[in-house]
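Missing here: one protein chain of the complex. Every other protein chain is in place.
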Amino acid sequence: MAETVLSSGEKIFILHGIDADFRNDGRRRCEYRSMEIETKLMPQTHGSARLHIGNTDILVGIKVELDVPHADKPNEGKLEFFVDCSATATPAFEGKGGDDLATEISNVLTAAYQTRNAFDLKTLCILPHKKCWKIYVDVLILQCGGNLFDAVGIAVKAALNSTEIPKITAATLDGGEPDIELSDDSYDCIQLDTSNYPIIITLCKIGDNYIVDPTLEEEMCSTSSIVMSMLPNGKISSVVKLGYGSIQFNTFTKMLQMGEIIGLRLNKTLMDVLKEENQFGRQRRIFGFLK
Amino acid sequence: MIEAENIEDQNGLRPDGRRALELRQIRVKMGVFGQADGSAYIEQGNTKILVTVYGPHQPRGSTGRNTSNISKGIVNCQYSMAVFSLSSGERKRKPRGDRKSQERSLQLKHAMEAIIHLEIYPRSQIDIYVEALQVDGSEYCASVNGATLALIDAGIPIKNYAIGCTVTLINNPSLEDEDNTLEKGVLDANYVEECTPGVTLSVVALPNNDSTSKDGLIVVAQGAGQRLHLSQFESLKARVLYGCQDIRSILDHAVREYLTEQSLPSLFHVALN
Partner (left out) sequence: MPVDQRRINGPEVSVPYHIYSDFDEKSDKVKHDFSKRSDKRTNSEMRKIFLKIGIVSQAKGSAYIEMGNTKVVCSVFDPRELSNKNGYCTQGEIYCEFKFAPFSCQKRKIHQQNAEEKQYSLILQRTLEPAVCLHEFPNFQVDVYVMVLDNAGSSLAAAIMAASTALANAGVPMFGLVTASTIGIYGNHYLMDPTDTEEAICNTQPDKEDDFNHGIITLASLPQHNQISEVFLIGSIDTNTIKQATEMLTAANKDICPVLQQCLVKTIMKLHNEKK
């Protein structure tokens, strides 16, 4: 990803620290860094969120458009993810350099949201066979400081939570052609029910132990990691193993269990924070990148 | 395409309440990212641009294999727009790689080559990456301003501030003759005003330090829109240099404030008034 070069001495130092449950920045193995989230900071989008964890910076913008449903799924809307690794993160992402990483993250997101338990596409249907909503989720990775998948997962969930889809007052079939009327009041909109949207957790295996929220240096010391996406009702919607190493079966089960516990805790904290932010209402001052 | 009905309002005010020579609100933050060598975030009205600078470092990739310029450094720019950045509602399909972005990258490179002392960085490369988060008119000029600030944040010595400003001449034949301040061109147009029939001139200038002389070196100038008659060019030029001078003083103040915050109290403490 980035240009950090670690000497073998530094790698051994990190390894021993993790064995002793004491990482370079003082965290324990199961602790996250402090995060900052702000939603609705891009007024030209229907929903947006910015997430800041350590050195990782993610910006998500949501745009909603009217579209025709697929022929083989006439009652469902569409959800499309697009990830862009900006060159601001590292010069290696210039031009098409960041495309591989972007495809991987976008695949993980698609796998996480594909089950109906997580996101029911039927809620996006307006007129079966004729009109549906298409939600474009665009992720912009501004800085890479380790733990990209988790940050993207949280930012996407926060952005979808803040999305306002314009309310449709009338949708009729006028002689075979769809006739859609939107509400005149631009603040009149429907929100998505994000209570069961997935949270992505990465568990990084370093030495004999596994950690959450690795920094860039810790990621370079790990041989393999598991990226799992958890739904708040306890189910797991996708699991992928990254890295070039292999893991034992027992370790795999233990990692899943730890991921489940942490995922539930993370999700609860996120929903509490988003509810708190919502309570400020429309008078909230938006800082964006100025703070 | 947005239809602009009444661009010329009464009392010489534009639709957003500004006068002809008034700029939009500029807000600046330097040092946004810790990992980049230099970074800056600039907001001009609703146009939000993020610029990062990496360098000077060893040339990489295709630029590195070209060994003809051993005596000078290389400046490498990339202009990219976020997919959700357009204010007019549509979503952009590709963030970079289309003709407009490539042209803007090249123009940005020309502007930056004018202010960086490339002779003191032989065999090195400086990367400047611009990410446009929201686009509402004069995004190229805002990116030039942001790039200047990012270079200052990166500690790369520059000859002068490179300031970009747009001036738009609106061809509205129904304008009355009495109130013709707007006819000579308006500064810092937003997207709606840029879409009206007329010509938009984007100028990057190196304004002079003293506020009395309104001259400066023009580095890059590009026009967009309809044809511009040469007789109107001088007055537009005067207006845009005036605008550049104003933007320069705003950015200078922001830079001094940022550096004073960051530095320890010392003899170089600058009075901010």
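Residue numbering begins at 1 within each chain, and the chains themselves are lettered A and B in the order written.
One rule holds in what follows: a residue touches a chain if its C-beta (ideal position, glycine included) is under 8 Å from a C-beta of that chain, and two chains touch if they have at least 3 such contacts.
Keep in mind that what you see is a predicted model, and the values were worked out from it rather than measured.
The hidden chain, counted over the whole complex, makes contact with A.
Of the candidate positions A:10, A:31, A:217 or A:260, contact with the hidden chain is made by A:260. Within the set A:127, A:240 or A:271, the residue that contacts the chain not displayed is A:240. Even with one chain removed from view, subunit A keeps its contact list with that chain: residues 71-72, 103-104, 106-107, 110-111, 114-118, 226, 228, 231, 233-249, 252-253, 256-257, 260.
Quick note on the criterion: only the chains that are shown with their structure count from here on.
Per-chain CA centroids place subunit A at a distance of 33 Å from subunit B.
Residues of subunit A that touch subunit B in their complex: 2, 42-45, 48, 55, 57, 59, 61-63, 65, 82, 84, 86-91, 94-95, 136, 138, 140, 142-145, 288-291.
Within the complex formed with subunit A, the subunit B residues making contact are 27, 29, 32-36, 39, 41, 43, 46, 48, 50, 52, 54, 57, 60-61, 76, 78, 80, 82-87, 89, 91, 95-97, 127, 129, 131, 133-134.
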